[in-house]
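Handing you a structure now.
The chains shown are only part of the set, and none of them has been moved.
Chain lettering (A and B) follows the sequence in which the chains are written, and residue indices restart at 1 in each chain.
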Amino acid sequence: MIRVLYFASLRERLDCDAESLDAAPSTVAALRRELATRGAPWAEVFASDQRVLAAVNQTMAGDDQVLTDGDEIGFFPPVTGG
Amino acid sequence: MKVEIRVQANAFDPLAELVPVHAAGPQVGGVVSFVGLMRDLNQGDRVHSMTLEHYPGMTEKALAAIVDEAGQRWALDMVRVVHRVGEVLPQDPIVLVAVASAHRGEAFRACEFIIDYLKTRAPFWKREQTRDGSSRWVEARDSDDAAAAGWSNGAEATPSGSAEPTASGEQT
């Protein structure tokens, strides 16, 4: 099982702040592809031209990062703090 | 290097936060601080208030990593970072970065490095409420990416990409 969190504008567009998935896709990229198959609004949010950042276990992660059971994955737009 | 990092929903007084940094010890020659304040104008609209969201846990971890990297690049005695979350009003302090060092050049470099990296790597997001009642997420700015990228080549000098005008009402 993996835990997936959505923040800020993503959370609002997807109307979802967190969910658990039974099976962990192999990588962050695979997870993005899986989420994009859900149809609107997921397809738009996870379309390849969208800038959606990912973190794995609370550290910024690239698309090729391997996922393992128990991971926490966060998706969010570019940050605007400070 | 003494470090304190806090992310909090309560308002903070940047002057009170500076007290221990100014008293960091007799070896400290200079303290450089940056205080980011909420502006009341964005893209021509009056901003009534702003709500800051963050990623609890990751935010603190990201800030600690940024401060740690600054401590590896420069000789620092104390670093303090405080960041508001939740609702903030115009002129409220949003962020404080304070750095004490034996030497002023290192304090300046480290302070600007930390705020530049915070703005591009720490998971905070601003949503602003304009006075006409509408609400929108603040867009990330290319100038912030440019400012942060200026540090990544290991250069000791500051990036020069952060001086262009911005239409954003968020503090800069």
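As a working rule, a residue touches a chain if its C-beta (ideal position, glycine included) is under 8 Å from a C-beta of that chain, and two chains touch if they have at least 3 such contacts.
All figures in this text were calculated on a predicted structure; none of them were measured in a lab.
Participant: One instance of each chain type is visible; tell me the copy number of every label in the full structure file.
Facilitator: A x2, B x2
Everything below uses one rule, namely that only the chains that are shown with their structure count from here on.
Participant: List the centre-to-centre spacing of subunit A and subunit B in whole Å, with centres computed as mean CA coordinates.
Facilitator: 26
Participant: Which residues of subunit A touch subunit B in their complex?
Facilitator: For this pair, the touching residues of subunit A are 5, 7-9, 55, 58-60, 74, 76-82.
Participant: Under the stated contact criterion, what part of subunit B meets subunit A in this complex?
Facilitator: These residues of subunit B touch subunit A: 36, 52-55, 57-58, 61-62, 83, 94-95, 115, 118-127, 137-141, 144, 170-171.
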